[in-house]
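Written out below as structure tokens is the structure these notes cover.
Every protein chain but one is kept in place in this view of the complex.
For subunit A:
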Amino acid sequence: MNIRPLVIAILAMAIMFGACSGNDGEREQQSKKQMAAGDHTAHAQMKMASEEPTDESIYNVSSIWLNRYGQKVKLGSLRGKVQVVAMVYTHCEFACPRILADMKRIRDRLSEEELKATNFVIVSIDPERDIPERLRNFASENELSDTNWTLLNGGQGDILELAALLGVKYKKISETDFTHSNIITVLNKEGEVAHQRKKLDDDPTPIVKNIKVLTS
């Protein structure tokens, strides 16, 4: 019974790409992209010193955000450290506390040295309620230090853009709640997506391993 929706979805996709796209290059491009992903780390290190963000860096966006103190921040200011990013909202009672707990668990598995090269970023998808003051309170309630945690409030369009860059989907479903992907993204020091943990119940070991490699 459970398979039926899946089959329908797959059929629908097949129809889409068969009938409507006629787009031969699509799958090819996809695989090219995956192949290219292998070169990124080398690429990033090579370009580390240059001013311009690399082509695959999310720091190419020009959006301006507010941190928990209400100071203006560009995402590019995060460059130079490995970033562990999640998009959540602080009033969330279900998934977000678990995401935060997972981020802390990741943090606890890093050495002091690794922690110096790592920062954790929480981007609110609920900018109207998650104003800097709220973010400040949330940070102190959850003991999120200044040295390792950045909390960001931004404009609707800029949040959508960042979500698009990270492949995060979210949607307001009522006055108080959002539905959203539970993705935790690791950005390398250049701001390129290096690894993603997509589901809540996935083991944090791969993500921790990744951070260890990226910070070394």
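Odds and ends about this structure:
Basically, a residue touches a chain if its C-beta (ideal position, glycine included) is under 8 Å from a C-beta of that chain, and two chains touch if they have at least 3 such contacts; residues count from 1.
We take it that contacts and distances are computed from a predicted model.
One chain of this complex is left out of the view, and of "Amino acid ABC transporter permease", "Transketolase, central region:Transketolase-like", "Protein nirF" or "Formylglycine-generating enzyme family protein", the protein name its UniProt record gives is "Formylglycine-generating enzyme family protein". The chain that is not drawn here is touched, among residues A:I58, A:V82, A:V123 or A:A139, by A:I58. From the options A:G80, A:P97, A:G167 or A:P206, the residue with contact to the chain not on display is A:G167.
Although one chain is not displayed, its contacts with subunit A can still be listed: residues 4-5, 8-9, 12-13, 15-16, 19-23, 25-26, 29, 32-33, 53, 55-58, 60, 94-95, 157, 160-161, 163-165, 167-171, 173, 179-182, 192, 198-199.
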